[in-house]
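Pasting a structure here, questions to come.
Every protein chain but one is kept in place in this view of the complex.
Chains here go by letter, A, B and C, matching the order in which they are written, and residues are numbered from 1 within each.
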Amino acid sequence: MKIRVYYEDTDVGGVVYHSNYLNFCERARSEAFFEKGMSPVMQNGHFVVKDIQASYIASAKLGEILYVKTALMELKRVSFKLRQEVYRDEEKLFEMDITLAFVDFEGKIKKLEPQNLEILNLLFT
Amino acid sequence: MKIRVYYEDTDVGGVVYHSNYLNFCERARSEAFFEKGMSPVMQNGHFVVKDIQASYIASAKLGEILYVKTALMELKRVSFKLRQEVYRDEEKLFEMDITLAFVDFEGKIKKLEPQNLEILNLLFT
Amino acid sequence: MKIRVYYEDTDVGGVVYHSNYLNFCERARSEAFFEKGMSPVMQNGHFVVKDIQASYIASAKLGEILYVKTALMELKRVSFKLRQEVYRDEEKLFEMDITLAFVDFEGKIKKLEPQNLEILNLLFT
Partner (left out) sequence: MKIRVYYEDTDVGGVVYHSNYLNFCERARSEAFFEKGMSPVMQNGHFVVKDIQASYIASAKLGEILYVKTALMELKRVSFKLRQEVYRDEEKLFEMDITLAFVDFEGKIKKLEPQNLEILNLLFT
């Protein structure tokens, strides 16, 4: 997943605004679904973020091209953990462990069903 | 409607990113509803933007306090026009004429009903 | 210029938030520079938006792929006008005439120099 840094991603400090790295990672997660002709919004619900542990290592600037790598770290009954890293060439700028859960359209957490597990395994490994 | 400029509103140019003035104006439109205990999302639909004419006069910077003024310019059968201006003290930074329509939840444009007209007159004059 | 609609681009109405079409168009303008190995931030200044006339025709949704077309409409001494259109396949969703000026790093409007005019002609025609 390749991402260009545009004006809207930067702030007055001259670099990418800190929360936008989370957006870049979310684009990569969604793109994994779109690429397979699927949507992260499923018939019976969608994914929500439960927990984030993020480290900011270096800053990205306007016009740079970044890459997001995503790996499945853990699959549990009601949640799963991904490691997502943002690179500029070989240099890691940002790293995040993110735990997501699957909720129905009332926002209730649901057990990950076999079909979800299959999809997650397919998309992120 | 008073708005503080935060980091997220700025870009690498050191000033507020151009499309954020539209966001500031949208906040002011929504806030007019919220202040009266109403929501811009109504039982039978919500408002969508049809047309914008905007002039950028001067730039706002981090930490500045801006004010949005909103006036109803025109009420038609299926749309209405507002003039929204963004000020820093006495200085006008941005001016926009925006035409909005009311659509149902399938996205179909609907005639503005007497109750909508009353609300718009109440909120923006 | 191809753009995917991600979660961050949408709002609770289920479609792309209105001001994000301006962001999509800005990405296309900047990308025109980046593709040629240039930057929209030049040695002696950068571009600012002076005026926008925009029409919203139809709405884009999560996961859709949009295309931005950009054409140079007018070149003046201190400003130039572009027409930018956002398409989903053959369907036009959004159209904007945008006037930009070139300012130095103190924010003063500068005459477009021959080198700027050449670049604009190169990028947008």
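Brief remarks follow.
FYI, a contact is a pair of C-beta atoms (placed from the backbone, for glycine too) under 8 Å apart; a residue touches a chain by one contact, two chains touch by 3 or more.
Worth saying up front: this structure is predicted, and the values here are computed from it rather than measured.
Panel shows chain B; residues 4, 6-8, 23, 26-27, 30-31, 33-34, 39-41, 62-63 of it touch the chain omitted from the view. Residues of chain C in contact with the chain left out of this view: 7-8, 10-15, 17, 19, 61-62. Although one chain is not drawn, its touching partners on chain A can still be listed: residues 12-13, 15, 18-20, 22-23, 26, 41, 46, 48-56, 59, 107.
By our rule, only the chains that are shown with their structure count from here on.
Taking each chain's centre as the average of its CA atoms, chain B and chain C sit 22 Å apart. Taking each chain's centre as the mean of its C-alpha atoms, chain A lies 27 Å from chain C.
Separating the CA-averaged centres of chain A and chain B is a span of 32 Å. Counting only residues that touch two or more partner chains, chain A has 7-8, 62.
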